[in-house]
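Left out: one protein chain. Kept in place: all the others.
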Amino acid sequence: MDNSAIEIKNLNVGYNTENSFSLIIKNFNLSIKKGEIFGIAGESGSGKSTLAQAIYRSVKYPGEIDSGEIIFKDKDILKMEANDLRKIRVTLFSFIPQAAMNALNPVRKIRYQFYDLLLAHGILPEKSNDKIFSVLKMVRLNESVLDNFPHELSGGMRQRTVIAMSLLLNPELVILDEPTTGLDVLVEHEILKDLKNIQRKYGITMIFITHDLAILYEISDRIAMIYAGEIVELGPRDDMLEHSTHPYNFLLLKNIPRIGVKMNNPIKLKGNPSNFNENFPGCQFYERCPFSKAVCSEKHPDLKEYSNEHYYRCILFPEWKQGV
Amino acid sequence: MKKDHWLLKKSLVVAVVIIMVSLSIVSLYQSNINNSLNNKAETSSSSASNSSTIYISPGPTPAFTDNFNPFNGPWNSPAGIMGLMYEPLLQINTYNGTVIPWLATNYTWNSNATVLTMHLRQNVSFSNGMKFNATDVVYTFNEQKNLMGQWSVLKSVVAVNQYEVKFTFKSSNSQYLFYIGSNFIIPKALFSNISNPLKYVDKKPVGTGPYMLESFSPQKIVLKANPNYWQKGEPKIKYVVYRDYVSSSALTVAMQRGQVDWTSAFAPNITSMFVSKNPNYNHYWFPQGQPVTLLTNDALYPFNMSFFRQAISVSINRTQLQSIGEYGYEKPANAAGLLSQQLNELNSTNAALAKKLAEFNITYAKQILEKHGFTINSKGRLVEPNGTVMPTINLMTIAGYPDWDTDISLIAHDLNKLGITVSISTPTQATVASDVTSGNYQMALDVATGIGPNAWYDYSGLTGPVINNGSNVATNQERWNSTGTGFMTYYNNYQNVTNTTTQGKYINHMASIMLKQMPVDYLVYSADWFEYINSSIGGWPTAKNPYWIPMPWYPGPNEVVMLHLYIKHAGTNNGLSAYEYYIIGGVIVAAMVGTGAAMYLRKKKIRGEE
Amino acid sequence: MKIPIKYIIKKITLFFAVFMGAITINFVLPRLMPGNPAQVVYSEILKSGGSGISPVYLNQLEVEYGISKAPIYIQYFQYLDNLFHGNLGISIAFFPEPVSTILAQALPWTLFLVISSITISFFIGNRLGRYAGINRNTGKDLAIDLFSMFMAAFPAFVLAFIILDLFSVYGRLFPIGGAYAINVNEGLNIPFIISVLYHAFLPALTIMLISLGGWVLGMRNNIIPSLNSDFINYSENLGFKKYQIKNIAYRNAILPNMTGFAMSIGLSTSGVIIEESIFSYPGVGMYMITAINSLDYPLIQGIFLMVVIAVLVGNLAVDILYGFMDPRIRQEGE
Amino acid sequence: MNELIRTENLTKEFETRTGFTGISKIKALDNVNISLFPNEIVGIVGASGSGKSTLAKILVFLYKSTSGKIYFKDEDITKIHGKSLKKYRKEIQMIFQDPYASLDPYHSIEWHIKRPLLTSHYSGNIDDRIDELMNMVKLTPPEYYKNKFPHQVSGGQRQRVYIARVLALNPQILIADEPVSMLDVSLRIDVLDLLSKIKNELGIGIIYITHDLNTVSMVTDRIYVLHNGEVVEDGYTNTILTSPHDGYTKALIEAASDPYKRI
Partner (left out) sequence: MEEKSNLNGKITYNKSKKLNGYTSIIRSSLATLLKNNKSKVGFILLLSIVTFSIIGIFYTPYNPNAYLFKFSQPPNFVNLLGTTGYGQDVFSELLGGAAPTLMIAFSVGLLGTLIAVLVGIFAGFTSKTTNAVINAFINIFLVIPGVLLIMLFGTYFLGIHQNLGYLPTIIILVITGWAFGARTFRSITLSIVKRDFILSSILIGESKMSIIMRQIMRAIMPVIVSNFFFTSMYGAMGLTFIEYLGVGNVEQVNWGTMLYWAINYEAYLTGAWWWILPPSIMISMLMFSLILLNFGLDEMANPSLRVFKKKKRDKNE
């Protein structure tokens, strides 16, 4: 237990709609180890962003955390006083959002945004220029960006600025919610490399959330696949890559085009992502699964262990894999 | 968080309370002064705040203009102020013809009324000390003749000697005495060097009048007594303050509060809005002035028929006009068109007819029309003798004169009963003026009569050459063709005589022709608004003692009234002393500083926590 | 700081285009009106018992007033020529006072009234709107919203009458009209200043109340999306203090209101015509009404021009200020 | 076989404002020469800002080129306008990146497919043709989708609706501007397969614009690598991906994501 950076227990998160309250994250349990890059993958509607926000306790109305515990540094984040939570943000853990182009205050120079951040945490900005310079260096940004407005920077620079701000006060845990969406391929690649370097160098725990499975596999140490608000497969990266236990992970991997790899009529997923029904009794993946059988629609599968630290949520395993 | 709100609220409440208290002290103090007019207030910073002061408003205007050039006519703003600084040769009462010799001691006519000689008063000087004499009079009339085309009936104006001026007319013109006598006299010495006296902005008026300009601002003009005034001991009131009221409602409230001693304001219900506020001192007298006329375009069918005009006259309910349109103030006019003060000049026959033709009698109206072949069809519409239905007739009056706007809708109703469909329109003053002068109208509610000290003047506006519709005319805007009626003979002969008995005969001749012809229909007498407060000032003209025309805006006459006024008690002024202003200023500044400090502390506290 | 020169040039070009358009309308409109001012004055004098004047006098008046019978396009060029020489002509209703003198008298009062009251209402309105937006969907929000909506919906002059009635006529707390008390001397002395403030209080209050609603609702509608924006979320994620977050949202939300500010100074300068007539305030408004009634072209044009210039300069100033305040505009231009 | 479309030294300059001096010009395209044959898919690869979207918009005449020529079946069409432009546009159609934005949210799917049939005065039975098109893009059964609105179907389906919409005009050329980059991973392959199928079955030439070399390797026959408005490398897909010459191409290949690689 000492080894875990953050632990999520029985987390339920939902959305208020005009007529109802529907759960997006259901009975979610996860423990993340110190110093690892933990990847969470899922397609649109799977609830991965909600999960990220929930871990940071920043779910916005109409989203709402229903119940559960998130233990970070022996404290339940969900039960913290708002002001205490505010104080540990950035100093202990921080969040890097996906829309970097909009995440910075458009009418304030970067320098003052850094100063504001320092002020918010009770640090006098005048004496902390060195700190800002060092964190900018860490993300490979020139000091001159400080005197620019956000719109004067390129997307990559903005994203780096956001990363710098989030890392300014040396947090132990960083949650990255699709940090490279919308960036150019080359820039994306650079930033990912830098992130990984920073993580290794400072031993920061990272929770990396994305829909891009290829990137996730490239960067993560451990991976969780999310479907319909549940983990369908969880395990070390290599294990997941070589020994898929859930059809979803397996098929997604097979369907990713790769340079120089010919695809000969791969087995495809049916239907659409986010095509799930909260009240469906069986496996949520039933409708999209090319291997599904009647039994799948009857009972909701539980998370089972495949090998050490490798779990899956499928009744038909290993039956389905023999058919491939 | 709770605590901060408490701090904010507290400081805000304190600030608001302080400001409110200080402002209400100001206002209570002010209203106290206003209510107790007998209080002797201390002299404040203004020199006008003398105990011997009268406050005048001639009526609402946007602002006063800093120009007292008499060449622009006496009708400068504030209206009437010129009458206190410049004086005429004679003061003539237009109600009853009384003449008071003023700068002239007397006047003489030659036998056929072509030469008028004015004998000027000696020992009169202008307010700057220059002597007044015949050169000023001659200069005044000749300059006006040259510059403005006025006095075209005069052949020459010459000084016989230093105190005698001879006016020679081109033809007999006995009635021009009124116009010549009322004209303000201007000092030649000051104006003769000015290249264009018309456009000259005169900021330092110099006249022979009882007052001199003391100070000017667009909101307030102060006049002070002329120490060299030729009437010894006059004026009795040493300061005159003209106060600008932008709207009639502001003026009304100022009247209610006793801030204006003398004014001329229209108020829909004068008793409740003014008199009842202080019945002992607040008074009004609304003498009847020029008649309001329903102008009919006599050059157009059907108004070219005199009986038709008569029928219209008797079908109008003038009492209703008085009670609804004119708020009960303006009495029905007589059909002969004379001022009510001049009605005694009519003989009994004419008087009876004048009364009958102005009385509402729809049956009589129908009789008149039926006698001439008009009929009324089943729908109640008037049908002409040739069988066609009378077309719709337009009636217009000036927009923004609520009483007239109401009047025309009442008249339209009345004429509708006679079977005439009337459409009403209320264009702008400029449009009405231009349409009436050019004859581009069918019926219009307007004032078309002249005004002067006797009945002849009443007809002066109605006579003149008949000019085709489309060309402009100054008088005879109703385009009445009097040829064959003999009216013009009497009218012209009247000017040749100076004998009042003969004049009376002529008037009755003219009146009987007017009653037959009815070139215009007289509706109601317009009221001459006049309100005054006699708590500190006495000597006002009243209905019982109508010694002179009472309106403050009427330059010339207002001087006569002014010289009758006297201080009963030491007057007052409105306002605070400088000392009190400093205290209030201090309190407000302190309140603002306090609020600012409280806000600053609050902000600091909020930033400190969390 | 980089100067958004392109943006400024663009705005100034637009300024002159609009200005030329406005002065053309300004020229054409009064001339469309039928009647001629000399005739108005003439018939006025006639009615008030004027002494023996003849139609010759009418012509004389026309010459005096400079009523030109030249073709309209020549008049237009004369007008432009005069305008660029700063010659606004001579008023007819206040003959022979030059229009510029009248404006110099009246405009300061109007501007004082408008700018002070609009500025105050801008600040109060934005604060109220901020408060309502931050406490959105609570009773406080609803109360503020309903109040502002009702204020915005109430006919302005009726509100003025009610305020005048309550505080002045019956309450006797404030003066009924005028710009200062009759016994103070004009000039920079404390009695005068206090008297001016005291007299301006009610008209300013009315204008403030009328314009308040717009600011409140505008601010509320701006700050709600602003509070939901990505950068606010991110600021929260960075652990910013509440007041910092509110200020960030506020600063972003106030930008659209800034253009409204300039616009409303202009609009109120004309709206104040009614307020001035009700509160008997000696500003431009009363002159305008008189000028229109007496067909005083030069004065109408002068006032119109002044107001348009005031509005345009206000707009331009705020546009340029906006360029500095919102760095995004500096680059884009449009 | 002749080229369907060919460009000759196509150049496009944009004016931008810089500081005090005012206008300066940026070359979005610099002497670009590309060609497309029937029944092939040509890839245009480049990072953002390389000018690939500009090229697409010039080819469909949403932008005007600064200089250079465009040939359609050996006919110079650089300066066409009016009716001939309308005629040309029937032959060349474009698929946009974001199917959320390229479909009108206020109109049904049926409307979207029907409009091009109406504007091109389709002679046959319109309803049958709609069904045929919808079947072709695997929106089956058509009745189920016809009355739906764009927001009621998934991103992949939206993109298919759009493809059906442009196929209704029977174009000879399709320009697909990043058609799958906004789609979920599980849906991309379907759309790409559809493009291949269109090429094979209808013989349409397709210009496939993307930054993603993985998908390029999957569908295209030839590629042009675009960098700062210039074509830095072109040739057969396999050749270039296995032995790139240009540094930029190498960087792109290096940056292409692959689950089996490690950063």
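Should a chain be cited, it is by its letter among A, B, C and D, assigned in written order, with residues numbered from 1 in that chain.
Heads up, the rule we're going with is that contacts are C-beta pairs under 8 Å (C-beta built on N, C-alpha and C of every residue); 3 or more make two chains touch, one makes a residue touch a chain.
Keep in mind the model is a prediction, meaning the values are calculated, not measured.
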Filtering D:Leu10, D:Ile77 or D:Leu103 for touch with the omitted chain leaves D:Leu103
Filtering A:Pro62, A:Gly122, A:Gly203 or A:Pro318 for touch with the omitted chain leaves A:Pro62
Thinking of the whole complex, not just what is shown, which of C:Ile9, C:Leu29, C:Ala104 or C:Ala143 touches the missing chain?
-> C:Leu29
Cross-chain touch to the chain not pictured, restricted to C:Ile5, C:Val18 or C:Leu80, is C:Val18
Which of B:Thr252, B:Asn282 or B:Thr463 sits in contact with the chain that's absent?
-> B:Thr252
May I ask you to list the residues on chain B that touch the chain which is not drawn?
-> 248-249, 252-253, 267-269, 272-273, 320, 324, 327, 394, 396, 399-400, 402, 405-406, 408-410, 423-428, 430-431, 435
Just the residue numbers, please: which parts of chain C touch the chain that's not shown?
-> 14, 17-18, 21-22, 25, 29-30, 32-35, 136-137, 145, 149-150, 152-158, 161-162, 164-165, 169, 221, 224-225, 228, 263, 266-267, 269-271, 273-274, 288-289, 292, 300, 303-304, 307-308, 311-312, 315
For chain D, which residues lie in contact with the unshown chain of the complex?
-> 60, 62, 86, 89-90, 93-94, 96, 98, 101-107, 115-116, 119-120, 147-149, 151-152, 162, 165-166, 168-169
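One rule holds in what follows: only the chains that are shown with their structure count from here on.
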Whole-Å gap between the CA centroids of chain A and chain D = 32
At what distance in angstrom does the C-alpha mean of chain D lie from that of chain B?
-> 84
Got the chain A residues that touch at least 2 other chains?
-> 86
Sites on chain C at which at least two other chains make contact = 241, 331
Going by the contact rule at the top, pick out the chain B residues touching chain C in the complex.
-> 23-24, 26-28, 30-31, 44-46, 48-49, 61-63, 65-67, 69, 72-73, 75, 77, 94, 147-153, 176, 178-179, 182-183, 198-201, 217-220, 241, 243-247, 249-250, 253-254, 257, 259, 290, 400, 428-431, 433-434, 436-437, 447, 450-452, 461, 472-474, 573-576, 578, 581-582, 584-585, 588, 606-607, 610
Complex interface listing, chain D residues touching chain A | 47-49, 153-157, 184-190, 192, 211-215, 217-218, 238, 241-242, 251-263
Residue ranges of chain A touching chain C (in the complex, touch as defined) = 56, 58, 60, 86-91, 94-95, 97, 99, 102-108, 116-117, 119-121, 149, 151-152, 162, 165-166
